[in-house]
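Only one protein chain is missing from this complex, and each of the others stays in its spot.
Let's look at chain A:
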Amino acid sequence: MRRTRPAVVATALALVLTTACSAPREGTAAAGRPVSGGSLTWAVETEPITFNPHQYAQAKARLLVWNTFEALLTHDTQGGYVPWLSTGHQVSADGRTYTFKLRTDVTFSDGTRFHAEAAKANIDQFSVDGYNPSVRAVQLRNLDRVDVVDPATVVFHLRQPDVLLLDFLSSPQGAQVSPKSLKEAKNLKAGGPDLAGTGPFLLDHYTAGQEVVFTKNPAYNWAPAGAGHTGPAHLDRITYRFLKEPSVRVGALTSGQVQIIEGVPATDEALITANPQLSLSRGLNSGSAYSYYFNTTHAPFDDLRVRQAFREAVDVDAVLTGVYRGSATRAWSVVGPTSPFYDRTLEKTYGGDAAKANRLLDEAGWTARDADGFRTRDGKRLTVRLVQSAPFVRDRRDVLAQAVQAQVKQSAGIDLNVAVVDQGTATQALADGQYEVFDNSRADTDAGAALNLLLHSGGAINRTGFQDPALDELLEQGQAASDQARRKTAYQQVQKLTITDQALILPLYAPADQIAAGTTVGGWGFEPAAGVPASAYDLWLSR
């Protein structure tokens, strides 16, 4: 792996491998100077369930979205926003009015001009019943209306200050689809070649279960400031092949059947790093870390000491090394380590102290032991249940749970009961409160969006059941303040309250994406902020 910029090298000293923010374009030096033309095949793990960006729900499909669609804003490497289809925006003093100036030189691939009416039509589309109720209820909760001032000016009026509007306008759901497509597309919610965007590629065809092919948009000339180049994309054509089996993806790469892959499991990393013709890079995702959330609504986790004891009973480093062979980055906070809101002071402040765990459990009254060595209180075993929904288990999280299970049993006599079940059973268990541990990670680009859902007393996936007006107040401050420093202060207090004071959460690892590519491929890397593989715009193939 070679790096081209001093900033990248500096960051690499801090982290074992490059992260999302530090290396937007990896592998450039290895392959020489960018060349125009050629076609490339990329093996990806996940097949998108939709090609309509407004319906986007899979972080793993994000690299496809930005080939054909673009948003008003995008992210820079410092965690801020840069204009994309806009030229700038202003926020009113009360934080309730966002005025966007739009680019006037942009055309959708169906020939329609991009202008303020189009931007309004995209937002208004979410008011159509059944189009995407989730976006309307979460991201656009505070949006009152959108006004068109002139073809190059659009104004968003909010009911209350909500800085997460910017996050929405930089997200796939906020991407701009041709208003003509919104009216005429055959299967609008499924998307497809008849859904026109403004991006550097055109969706040529999609063969379900096999591949999706994009061709260059020769008219493209409006790349954002942070992109690796300007003008049309380098590649004439890119094919994404859906290979769900990790070992098959790696085999296809090592045998030269594809030139680049994403999703390299820890067990296969050695195959890539040992091969001089290949290189591997990892990017940490944005959003919330993969964590265990303790259900505080009933025993035993209604007792702070038991929550703390569970955390002390797990030696997270040992568990991660065992399961991921040192390729996982440990998380110390619910906020991912690449987020600007991450509180570094939480590191090494808790966890991995079996003696303390046992002392806390003794204090909490779980003093007796049963025949199997588990702690009991009043004849009842210290059992906590983790219910995992099979369709959403990834990154060997089921194996990770088994490793945690073994640890808490051995070090503190806690019985962690892990069940991997179908989606219906899992939802039922959550709805009925038949769980003590909930596991989750979210890929939101702004960690605040994840925290609102997970920690606010009215949050849609608040599985801790913890309700605290002070916590809600802090989360609301973080969402309303347009000043980044004030947001950071609020979210640091949120982290202190939930991680240190209340021990509501056991953060485990920071989810990551991996890319492996042949040395003939240049311009690959991770999206700033989101930390997922970037689109094909900067990709090129040396000849």
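Heads up, the rule we're going with is that a contact is a pair of C-beta atoms (placed from the backbone, for glycine too) under 8 Å apart; a residue touches a chain by one contact, two chains touch by 3 or more; residues count from 1.
By our rule, contacts and distances are computed from a predicted model.
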Name per UniProt, for the chain absent here [options: "Multicomponent Na+:H+ antiporter subunit G", "Acyl-CoA dehydrogenase", "Peptide/nickel transport system permease protein" or "Polysulfide reductase"]: "Peptide/nickel transport system permease protein"
From A:Q90, A:S134 or A:N221, residue that would touch the chain that is not displayed: A:S134
Chain not shown: contacting residue from A:T367, A:Q428 or A:Q467: A:Q428
Residue among A:K244, A:R325 or A:K380 that touches the chain left out of view: A:K244
Those residues of chain A which, in the complete complex, touch the missing chain: 43, 49-50, 55, 57, 129-130, 133-134, 136-138, 187-190, 207-211, 241-245, 247-248, 251-252, 254-257, 389-392, 422-428, 431, 440, 453, 460-461
